[in-house]
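Reading through the structure tokens given below for one structure.
Missing here is one protein chain; the remaining ones are kept as they sit in the complex.
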Amino acid sequence: MLLETVGLTKRFGGVTAVDRVDLGIAERETLGLIGPNGAGKTTLINLISGVVGADVGTIRLSGSDVTGLPAHRLAALGIARTFQGVRVFKGLTVHDNVLIGRHTRMRSDVLARLVPRPRQKADPDRARSLSLIERVGLGRRRADALAGELPYGDQRRLEIARALASEPRLLILDEPAAGMNPTESAGMRVLIESLRGEGLTILLIEHDVRLVMDTCQRVVVLNFGRKIADGTPTEIQHDPAVREAYLGTEAVA
Amino acid sequence: MAEQLYNAVFIGSIYALFALGFALVFSVLDILNLAHPTVFMLGAFAALFAIGTLGLPWFVALVVAVLFTGLFGIVLDRVAFAPLRSRGAPALSSMISSLAVTLIVVRLVELRYGGDFITFPAGAVPAFVLRVGDATFEGVRLAIVVLSIALMLVLTYILQRTQLGRDLRALAENPRAARLLGVDVERAIAVTFFVSSALGGLAGVLLAFAYNTLDSKMGVPLELRAFTVMVVGGMGSLPGAVIGAYILGFGEVASLVYLPTELRDAFAFGLLFLVLVARPTGLLGQKSPDRV
Partner (left out) sequence: MDAVLDLLRTYSTTIAVIGVSALLALSVWLTLYAGQLTLGNAAFMGVGAYVSALLGRLLDAPFPLALLIGAFAAAVLALPLGVIVFRLRGVYLAIATLAFGEIVRVILLATPITGKGQGLNGIPPKTELWHIYLSLLVVAYVLWRVQGSTIGRAWAAIREDEIASASQGIAVGQHKLAAFVIGALIAGWAGGLSAHVTFSIDPSDFGFTKAVQVLVFAVVGGVPNVLGPILGAGVLTALPEVLRPLKDYRDIFQGAILLLVIIYLPRGLVTFIDVRRTRRLSRIGAVDVA
């Protein structure tokens, strides 16, 4: 088990957003997380990535207890994520965005920079950044564009490149295909599948059920903060509890 | 002791009257109007002009001054805030532009009246007293106390119970949504500034009447205290601002008794700092100060 949560609970005022959720993700697995709007998916992700702290429960990463660790520590331990509604650094270049993604793996170069040095031909950081930019399907020429100048779909890809830059053990994608047309989401699916092919462990939240069923080996369903189903895509599709949860708001089959 | 108490109430009322206008603009528009102390000063000088140059009686001068500052408030918005609003500039820009206006206006006043203390022409200022049993209450000061509470109640009523108030609250919540819902945003903003500046000007006139002195820098001591008042009472809350004002007033008078004069300002800032650190929302605050 790469990541495990046991009895994870989070309350906001009177609302229990995440209710005693037990979740497990195995190494190299692609796990889908679905559920109606407000089911607690993003809160669960926020808990796992350290953006909010849990009220009850534990989170274990490769067996070690990481409950309560802040986001930046979890990032250093290998958890990377994208955000629902892209949060790239708009005023910075694409290249800088990716470099920041690599923050946990870079050593501070402040002292070195105090001595002016001509820009080396072979700048390993830039090379790595460019290859990541290409990896996610953005052209190298975009490297010096400001992130805010990119079209929305490209900003999504940039976010993924930024997440990959830290060489994470677990990649969490929060609705990467939201608002995309069929062509774009097909492209996203191809990207996710290729990442999976490289052996990356992925936790995918999506409303695009098609995407989830096609790319995930296992699916967990949340409703009202509670886990109501956990199984293969086929099992989930036929699970009565899942059908009831969606109740016509989305076609599960 | 009673003397001290009354003093505290009086000072609290000045702060309250001043803070009401300041808090109104902040709660509706999220702007810290650093030119507010200037309209305070402007109100006093407008009254001086009306009495001294135009020879008007004090009650007419009062009305004229208040109307003048109200209108000035609208101009202030058009010049310093509206252009920034339309391009979505952050709060800092508004602070600086209002500061710039302050520079200009203060200088203009000083060019006409000089930078020293001035008094009203003899006999122009209202001076009456109210006797209740053994106690004597000086008229203008009493009026200030009464007015600050009354105006706070009136404003709260307007905000809670009238269409205008609903419009303003919608604007405070979400300007875009308000516009979509049919609120005449431009008019609402103009009204906000008119009322806010009129209140500030009123405070200025009354204080000038109470002490029978005015000068171009009279708004400065109030400026920073307005922050304390708003934060203690809760940013975005009008009743909170009034409560905060009285807390500050009482606190300052009390601290004058126990602390050396140099530390007098310390109470206001110490309180401000403490509240921000311990309970940033203040007493009745609605805006969250650590929203990311």
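The first chain written gets the first letter, and so on, giving A and B; residue counts start at 1 in each chain.
The criterion applied here is as follows: a contact is a pair of C-beta atoms (placed from the backbone, for glycine too) under 8 Å apart; a residue touches a chain by one contact, two chains touch by 3 or more.
Worth saying up front: this structure is predicted, and the values here are computed from it rather than measured.
K.L.:
Considering the whole complex, which of A:28, A:72 or A:238 touches the chain not shown?
P.N.:
Considering all chains, including the one not shown, the answer is A:72.
K.L.:
Where the complex has a chain not shown, which of B:5, B:91 or B:127 is the residue touching it?
P.N.:
B:91
K.L.:
Touching residues of chain B against the unshown chain: what are they?
P.N.:
32, 79-80, 83-84, 87-93, 96-97, 99-104, 106-108, 111, 223-224, 227-228, 231, 235, 260, 262-263, 265-266, 269-270, 272-273, 276-277, 280, 289-292
K.L.:
For chain A, which residues touch the unseen chain?
P.N.:
49-51, 70-72, 75-76, 80-81, 83, 87-92, 96, 99-101, 103-104, 106-110, 113-114, 116, 146, 148-149, 162, 166
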